Structure formats: C-alpha cells, structure tokens
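A protein chain is absent from this complex, but the other protein chains hold their places.
And now, chain A:
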Amino acid sequence: MLVGIPLEQSNSAIKPKECATEMSEYIVTVAEKRCKKSFARVFGYFAPRLRSYALKQMGNEALAMELVQDTMSNVWQKAHLFNAEKGSPSTWIFTIARNIRFDMLRKLQNRKEDVCSDDLWPVLCEQTPDANETSLDEQITLEQIGFLFEALPVKQKAVIEAIYIDGKSQQEVADELSIPLGTVKSRTRLALQRLKGMLNSHDQVSS
C-alpha cells in the first residue's frame, strides 16, 4: 500500500510554457526511474488544469475526473513515449487528453464502429510516424521498397528513377524533362518524404 506521496498543488499562476523544461525533466525521470515524486510534481501541476478543461468539455464532474485519471495514467505508464524534442509537456499531455475525450464522446453515444483517436493522431503509438532511419530496418525488403516506389505519383517516380536508378544529377533531370531545377528538387523531396512516410507507417500497420 502506498502512503503519503506529497501532492503539491501549485497555486501559482505559472504558465505551462514557463515550466516546460522542469516538467520535461520530471517526465523523463518518471520514464527512466518510475519516480513517484517526479510524477507527483507533474500530476500536481497538470491534473487540476486538465480537470478544468475536462469539465468544460464533458460538462459533468464524474466524466471530467475520469478523463483526468485516464490522461494522467497514460502519462505515468507511457512516459517513455514523451519526446521533449518534438514538443512541450503541455502539448503532449493535451493531445493525450484530447484523444481520450474524442473516444469517450463516441463511446458515450455507443458508436463502436466510429473512427478512433489513434487513427487520427497516433500520439501513444509505440512508434510515431516521425521519419527516421531506424525504421528502415531489416523488416523492409527490397521488394517492398519497389512496391512503394511503384505507388509514387508518376511525376515523382520519374524524378526518383532518373536520380536514384539512372544516377543523373538534378540539373540533368531538369534539362531532360524541361522543368525548372526547383521543381526537380521539390519533387525529389516530396517523393522521399512520401517513401519515408509510407515505410514508417507501414511499420505501424497490422493489429
């Protein structure tokens, strides 16, 4: 049984932005050490604020507290998914609350088949669709890359083909297709982005 975690309710009017660094550090400590004290700090700051948001959204104390509890439970259990480089603690916690609220409202209306928040905002997926090299791992076969490549829009495909398969320079491609160099650059960028996006989200499919 747990006793006496100090719950410090900051009455001060510190804005979320002003304590972002401090809160980030607490969340990281929670992730790394399961530190209850650090969590209590985060909780003390955000829980009352979330309740005020939840009350406005749900219009009912019990539902509001449920929303607060679910949100903060996720912060506790999934603290390792917080990434300070991608956003502030308040943004992360708000998006968790927004997602839970979105699903709660649909559940209340008994709309089981409805779209769920994970489909729209994959905030709490173990892998976020952020593009990085690690997801380009052994699971992706050449065949799949070819497959994704085939799915690129025609114009992007032509540019990528010329540069990455035929080994032409961007200027050569521009001359050959009689389009501005800027267009070649932007098509290349878009195509790579799209491929990356497809590969990353490919990892998330299933379930």
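We adopt the following convention: a residue touches a chain if its C-beta (ideal position, glycine included) is under 8 Å from a C-beta of that chain, and two chains touch if they have at least 3 such contacts; residues count from 1.
Here is the rule we go by: contacts and distances are computed from a predicted model.
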Which of "ChrR family anti-sigma-E factor", "Thiolase C-terminal domain-containing protein", "Phenylacetate-CoA oxygenase" or "ABC-2 family transporter protein" matches, in UniProt, the chain that is not displayed: "ChrR family anti-sigma-E factor"
From A:V28, A:M58 or A:M72, residue that would touch the chain that is not displayed: A:M72
Contacts of chain A with the absent chain, listed as residue ranges: 2, 5, 7, 9, 11, 15-17, 34, 36, 39-40, 43-44, 46-53, 65, 68-69, 72-73, 76-80, 87-88, 90-91, 93-95, 98-99, 101-102, 106, 111, 113-115, 117, 119-122, 125-127, 129, 139, 141, 143-144, 147-148, 150-151, 153-154, 186, 193-194, 197-198, 201-207
